[in-house]
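Note that one protein chain of the assembly has been removed; the remaining protein chains are unaltered in position.
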Amino acid sequence: MSDSEPDRPTDDHVPDDEFEPVQVFPDAEEMDLRPGADNCYKCSTCDTNCPVAEVDDEFPGPKFQGPEQWRLKRGDDTDIDPSITKCSNCMRCDHACPSEVPLSQMHNTARGEYVEEHLNKRSLEYVRNRILSNYGTMARIGSKVPRLTNFVMGLSVTKWVNDRVLGITSEREFPKFATETFREWWDERGGAAASRERAREARATSGSESESESESENERKSEDKRVAYFHGDYANYNTPEVAKAMVRVFETFGYEVCVPDQRCSGTPMFANGMLDDARRAARFNVDTFRELVDDGYDVICSCTSCSMALRQEYPELFDFEGTETVAANTYDALEYLRIHEDLEAELAGSDVDAPDFAYHTPCHARNQGLDGQTLEVVDAIGGVEAHDVGDSCSGISGTYGWKTEHYETSMAIGEEMFQHMDSADADTGLTECPTCAMQMEHGTGYEIRHPLEVLEAALSTDVSPDQ
Amino acid sequence: MAHDTEVLVLGGGSTGCGIARDLATRGLGVTLLERGNLTHGTTGRMHGLLHSGGRYAVSDQASARECIEENRVLREIAGHCVEETGGLFVQRPEDPDEYFREKLQGCRECDIPATVLSGAEAREIEPYLTNDIERAIQVPDGAVDPFRLCVANAIDAERHGARIETHAEVIDLLREGDDVYGAVVRHESGPGKQAHARPGTTEEITADYVVNATGAWAGQIGAMADLEIAVRPSKGVMTIMNVRQVDTVINRCRPKGDADIIVPHETTAILGTTDDEVSDPDDYPEEQWEVDLLIDTLSELVPILRDARTIRSFWGVRPLYEPPGTGTEDPTDITRDFFLLDHAERDGVDGMTSIVGGKFTTYRLMAEQISDHVCEKLGVRGSCTTAEEPLPGSENLETLLAGMDDFGLRSPIARRSAKRLGSRSQEVLETDEPNPVICACEGVTRAEIRDAISQSGTDLNGVRIRTRASMGNCQGGFCCHAMANELSPEYEEPAVRAALDELFQERWKGERHALWGEQLSQAMLNYALHATTMNRDRDPAARSSALEGRGEDDGETTAAESIDYGAFDAGRGRSAESARERIADGRADAPSRRRDGGADGD
Partner (left out) sequence: MAIEDDVLVIGGGLAGVTAALSAAEHGDRVRLISYKQSTLRHASGLIDVLGYAPDRGEGESREGDGRSEGPLSDPFDAIPDLPTGHPYERVGLERVREALLFFDAIVGDAYEGGHTPSNALVPTVSGTVKPTARYPASVAPGLASDARSTLLVGFETMPEFDAPLSAAHLRAADVPFPVRGATISFPGELRDDAKRTRYAHILDWDESVDTGTGAGSAPGRAVLAETIRPHLEREARLGLPAVLGEENTGVVRRDLEERLGVDVFEIPMGPPSLPGMRLEDLLYGALEEHGVRVTTGVPVVGCEASDGGRRVDHVLVDRKGQEVPYRADEYVLATGGLVGKGVRSSRDGVTEPIFDCHVPHPEDRYDWFVDDAFGDQPFARFGVAVDRELRPLDAREKPEFENLRAAGGVLGGYDYAAEKSGSGVSLATGYVAGRRAGKEVRR
């Protein structure tokens, strides 16, 4: 600012409107979401959907944390009620709001501001939250020596230290690291080249019935049938069987799969207000997948929180080049097949020898309109049934239920789901979300599977067994 | 003959309240009369701009100088009513460079701090400004809450012995020969704070001197004593946005024109305004094009306004005045200066002076000058301290905010409440009782509502302007009834019901001008809540009351006239006949009157 002459042409350095030198939102923390409060008509539907407000006396609910708190803000205010850290980021309020208030965007941004302005960076809480939200970093190290890590994490002394010092609950068992990560398996299997070959074979097999499938036709389809897999950290380090099922299922339908380098989707970072970490991870992922989308790939996730992050949270919180493009071309795995393949016809006559399932829809799946989808697909598979355990939240919400101070809340929220699982006619759980699966297992002792694993089993009669 | 009061001040707007405070602190006996609640007239119907003087820096430099001086004074004495937002005069490409230069020059001549910013710099301050802003002048404009400011003046006047009567309409002036010596007032609800459903009374109040501070209504008051005061009321529309799109006052830097200012006010932004002369300050058309004009024109400065939610619009009437014979055609050309009309000098009628014209920012200065005049008339010596003494609520404000207690409230609620209550926060908010939020839009808690009720009784509009409760996006749909509930048990059920109905209708009045998009959905939801869920539109109690009013002195209603409860479902396996019988029995076992609730309402 300068006390310049009145007729100094002050904007000479701005050639035109296309080039806008002022970055309106230099950081997500500075985003002004007050206009988002315009949509709120106070009906409190969000509050009635909040699993935390129902059990936690400290949490004022999403309406206050979202549109009301934002509306009360003034430009330079930094007041964010500390209770924002009680929000588990399940995003059920988003799904509920009949008036399209961007609730989770408001919560994420407020939480980011709170952590930035009010949380002591040297506090153990901050350290703990960073550790939890950067699970991938921990996992990368831990999975190098999976057996040792699993041993150490299971030791009671480790749990004691985690609980008392860091505030990571000792009630839960740390997820076991797989002895072979998905990426190790993938590389050993021959990577994208091998996948291309398998997909080509699958297309040739299904195409041979029509006799007319030419080599060039197959090539053309290869252009159409390319997917880039966003597996996320968990499927890589902990449940590679899910990731493998995804690859095999897609190859069965003739898709070439590629598995690019990637970082954590950012979900745990949003939930902990670590927006800087989230921004770095998101930027890397957007850069990687944008190029693939430009080359004709669609992005497929097997974890519904990952697809949620890429589709909704990235565009809400960041504006790197390509964010919208990636968002618009990201799908959940099952969703993608339902849209692009005649899944029901393919599954007709299938017969799977599997136990019946108690199915829980993750909140983040619900948010993407994916509720009901798994039940409909399982319905089309012979020999297996899935029973819906209701629309309650599992309560774990990623890292939330791992914090000592939230453990009880998490379990209280989960109680309804546990009861419904208990009364359902099944002893095995089914869900898309890895942390929901942890909670389901923790609360009931059931083994938990992923829908892709069931689908793989159903299709396997047609699939040549593979490694 | 001793008069009831030394000075009778007519009008409870900023000027009247300022005069009452000034004279009371000088030791005079003062009575103030206001026909509605405080700020009922023009003061309550302005955009809340605390002028830096920048707006007058080209056209009226005397006013500009007064503004910047008073601006500084108010920041000192009324910190809890003022938000130091700063202001920008922004220039669009089509706005004349020449005027921009004159504006800047004028500001400097009038001692108004002014800094030129590039368009980019202006957008750094206000990111929602349009991209094609050329440049801007930054000035110390502010936002002021006229309600709280008037209430603070009135409270201080009362502390110094003044009598403040609201809902007290002057229906005549007492004049004998060439001497005005008082007024006849009709109390809508009996003297003191308002209580609904009490019979009105009239009262003659005599005074040594009368000050007519009724602004746009000054002509009507004058006429009661056969005095002609040619006020030229001019209406202007203001539209309230649901949220603050800007945190700085945004002025359009071009010669006079409609729709050229956005004032951030509390949780909202207020768009202003227009300037149209009207014949009757109580009856003028409020039209769609006026609202549309504000939105369309101001979205040239802040584009997101075009589709943003507005929650209501209101019109204010400026008390413009020009001396006889000036003959200005366009009301925008009429001076904003104020005039002190001593009717002894002007009309040969003693005992009264009228004050007309002027503007809100300089209310204190106007009050000081007329108080000097009154003192001179009454031969009283007393010096003015209103520029130095902080207003109630504003004392020690800095200390309060620095070490602010959260009173067990969520932080933004505590912050907003403390801003409203100023140094009274502790006294009001520190409570052992449960203190739930009553108005969630504005973050107003029960303790604050009850404090306001202790000041304004069943006048829930008075509670509203003290607290902002019901002034947010739902426009009271979700809190009017909860506010009314707080009147109980101090006030009886029929009074509570009347108070609720009055507030609900008042809220509706302004919301009508915002009925599209989100606010229309809100209006439908409010309507559904109050009519469908609460059945307030077909309230059988209102029906019974109406029947009672039809001349049954004993207040008893008969079963035949009220709902025939016996004709309705009494539940499976239950006969509604028993209800009929009970009614026929004259409800022999009506409830005994008990402390925990049985006492009211029959």
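Going by the order they are written in, the chains are A and B; count residues from 1 in each one.
Going forward, a contact is a pair of C-beta atoms (placed from the backbone, for glycine too) under 8 Å apart; a residue touches a chain by one contact, two chains touch by 3 or more.
Small disclaimer: the values here were computed from a predicted structure and weren't measured.
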| item | value |
| --- | --- |
| Shown chains that the omitted chain touches within the full complex | A, B |
| Candidate in contact with the missing chain, chosen from B:A120, B:I304, B:M404 or B:A542 | B:A542 |
| Option from A:V145, A:V161, A:A204 or A:A328 whose C-beta touches the chain left out | A:A328 |
| Sole residue of B:Y56, B:Y128, B:Y209 or B:F478 that reaches the chain not shown, by the stated touch rule | B:F478 |
| For chain A, residues in touch with the removed chain | 41-45, 47-50, 53-55, 57-58, 60-61, 64, 95-100, 311-312, 324, 327-331, 335, 338-342, 366-373, 376, 388, 391, 415-416 |
| Hidden partner chain, residues of chain B it touches | 287-288, 292, 295, 307, 408, 410, 433-438, 446, 478, 481-482, 485-486, 488-489, 492-494, 496-497, 504-505, 507-509, 512, 515-517, 520-521, 523-525, 527-546, 557, 559, 562-572, 574, 576, 578-583, 587, 589-591, 594, 596-598, 600-602 |
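As a working rule, only the chains that are shown with their structure count from here on.
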| item | value |
| --- | --- |
| Rounded Å distance, chain A centre to chain B centre (Cα mean) | 50 |
| Chain B to chain A touching residues, read off their complex | 83, 97, 100-101, 104-105, 115-121, 123-124, 127-128, 131-132, 134-135, 138, 242-245, 247-248, 264, 267, 304, 308-309, 410-413, 415-416, 440-443, 472-474, 477-478, 518, 521-522, 525 |
| Residues of chain A defined as touching chain B within the complex | 1-8, 10-11, 14, 17, 20-22, 24-25, 32, 34-35, 37-43, 60, 63-64, 68-77, 79-83, 99 |
